[in-house]
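Rest of the complex left out; these chains stay put.
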Amino acid sequence: MRYIPNSPEERQEMLHALGLNSAEELFDSIPADALLRGPLKTPAALSEIELLERFESLAAKNAAARRPSFLGAGAYSHYAPTIVDSLIQRSEFFTAYTPYQPEISQGTLQAIFEFQTLVCQLTGMDVANASMYDGSTAMAEAVLMAERVTRRSRVLVSAAVHPEYMQVTETYVAHAGIELGRLGVDAETGRTAFDDAALDKTVAAVVVQSPNFFGCVEDLKALADRAHAAGALLVVVVTESASLGLLRSPGACGADIVAAEGQSLGVPLSFGGPYVGLFATREQYARQMPGRLVGIAYDREGRRGFVLTLATREQHIRREKATSNICTNEGLIALAATIYMTTLGRKGLQEVAAQCAQKAAYARRRIAAVEGFSLPFSAPVFNEFVVRAPVEAAGLLRRLAAEHNLTGGLALSPFFPERPNDFLVCVTETNKRGEIDALAAGLGTA
Amino acid sequence: MDKKATPHITQNEALIFERSQTGRCGYRLPALDVEETPLDELLPADLRREDDLEGVPELSEPDVVRHFTRISTWNYNIDLGLYPLGSCTMKYNSRLNERVARIPGFANLHPLADVEDAQGALEVMHELQQHLAEITGLPGISLQPAAGAHGEMTGVMMIRAFLDARDGAGVEEGDKRRRVMLIPDSAHGTNPASAHLSGFNVKAIRSTSEGLTDLTHLRELCASGDVAGLMLTNPNTCGIFERNIREICRIVHEAGGLVYMDGANMNALVGVARPGDMGVDVIHLNLHKTFSTPHGGGGPGSGPCCCTSELEPFLPVPRVTREGERFRLDSERPQTVGRVKAFYGNFGMHLRALSYILTHGNDGLREATEAAVLNARFIADSLSDTFDKPFDSPPMHEVLFTDKRQTRKGVHTLDIAKRLIDFGFHPMTIYFPLIVQGAMLIEPTESVGRAELQQFVEAMKEIAREAIEDADTVLNAPHTTRIGRLDEAAAARKPVLRWRPAEKTATA
């Protein structure tokens, strides 16, 4: 096998030097009846040429990857500068382990420290961790953390949070003694409808997403004030981190915890993963955070370096009393996001956000002008919005794909059966005007 | 440092924020190609940022490249040399797998695309599932968990759901249900943490002087009647195969519990023995260990969960299934523990793992296992005269030593680890498992040749010599890095977790 340095002859020599006759003897401690008889029924080895052909032909079956698309809903088509992928492919980054030995892991550690800072800057929060698996698990961890911080056990989640995020949270908290309540959606604005009655002293946190699943920008400031008045935390979920280039930051609105998906920041769609969860909070809650944290440390000569810190929150020290079970996180994706954010920089992040919003506004105008189509929600949006079709949306979108080679958006019916004709359209800086025009035209005829 | 040392620019690269210069720009977008909407119409001012993203750096593209290239050189990495972190399986990360993951038909595929337009991706996942089932001997699989700990959580939640369904306990009777998870004291910290997250009470099982699970203690604990199951790592974190595995499974099963196996050490077993054949009910695999998907400085990982057909109904949704020639995403599983992650797991890692499996072929998978175990044996054999080896059994893919013989001169595991750096090696895993004092857990993997193993052995022996003759050199190591040992205690006392302009620093 070409990845194994020691040749069969070398291995035979090594075996002999150990006093063994065959490789089988290496496994003497395994009970004979537990040993595999015969070879695995997995395929025989492929050469590089064959392997690439194989995967290319599988990839070719993913027609959706080649089509102009208006899908968002938690995963966004943004353009990542070429250097993002080249830099993360340096062996020094991608083949390193978690930085347990700081003297020879300063590259990773400094990059994480920069990542933490950038996440704070974007979200407007004080401290951020080294990453979570993704936005959905970040939200679940935020709910668990809110319980730790407040010692209260009810959590109210907006119905306009990404349905899959809600499902993940339900799984995570199922055995944590947390009760999840729901806040409805205002049918007119598309924003979370606040039910003051539900907000009593048992509520640990109010969880909203902004822009929410329907694309509507929530009034976070108002939500924060109400949550805080009841002694609850405001957890803000962000699936479209590009919006942070334009929207007031959750921190500035009063959020206590921000749980975001960082995929928009230079990470390929890759059929849903790997992405990167961003997790940030206020300074006073830092020791309640899940996940790794990197902090500044100095050596004996006073030179600045970086180390994993506050490890007493973590599983390898605290075991079942840890703030989370997370160990491996999304290091390399966090690095990609860091490189993306620094390459775009202050102006670039703003420009991407502005273009997304501008193109979405244009798309809204074009689509609203199509006979029979309307925009059911009135709240301001960033780059996603719900369209109401005169016909059943799922079928319409399939026809659009087949006849116009366009992925027009996401039918809401699988998540919201009561919305058969609604679909979610997402526009980013990568959608050209021509594509938007084609979408509007296609909707008119599909 | 002596006078020869200078403010070497690549060794003293600042933080990216400290490098920022107002007005620099590393990015260009195509001009906006639609009519511009006035900003206030787009979004009312009170919803817009007011801070102009202050503090976010401004840099040209070469600034960014230089910054990250410079700091990258401060990292050790597999492509440089042996990275023998025990329990981490730092094997060769093939560039071919990276290339596969970047094929546009995968990289540009949206997770919510119509399944009919994403058949290739589903086929990849389905094929990987089949191979992992064959490798583990456990037919039910979900690729959704994003890492080992995530797989653990998923697996123990499945155990819980299974037991509740089996035992028919209603919510009201909650407290009567099986809520004890047994975990050896040698286990990785994620095991108890995951069990806790799933609402279990953790009870530790002692290890024997041989480094194995203490059967007597296990039987004792099982007798209480509230045992939901056992989480076992095998080979365990001492690198020893639990040769009583069948007996262990029998005890737990007879006590009404299930056996969870932490598959972090599957690199000792692939193609040689299958957990399913040993009596294990559910296991997670670390694709970022055994199946070589790169660690990336701390992730992404992928922690698929494999289980018996009895447990299969409880796997997370959606499941990737096959119907004739078509692949589907199936969420109609009423007994599922639910969803543990948005979308379907770390698909990019699935691609790499499948590429690994196909590149090796079935014989290559076994060959890798044999080579990995042989390399660990070689180290065990070469170093057992020099370092204390707490357990006699020949190791599987990793070998455990301690610093017992070196502590007399005040040299501890940490010092040995740091001194290894000066020889060009990454240290082994240290102070884990917790059951021996001064643990040094060495996992060479199959990706290293004899000559380099020999160099490692010599470095270790040299350090042992130094520990006697010149302890200071070891105690003050490393000497060859741009910074020395960092004061971690001080860092944790007053943590600075982010950069701030001027002197504002975050403390928590």
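Letters A and B mark the chains in the order given here, with residues in each chain numbered from 1 onward.
The working rule: a residue touches a chain if its C-beta (ideal position, glycine included) is under 8 Å from a C-beta of that chain, and two chains touch if they have at least 3 such contacts.
The structure presented is a predicted model; accordingly, all values stated were derived computationally and were not measured.
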{"item": "Stoichiometry of the full complex in this file, by chain label", "value": "A x2, B x2"}
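The definition used in the following text is that only the chains that are shown with their structure count from here on.
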{"item": "Gap in Å, rounded to a whole number, between the CA centres of chain B and chain A", "value": "19"}
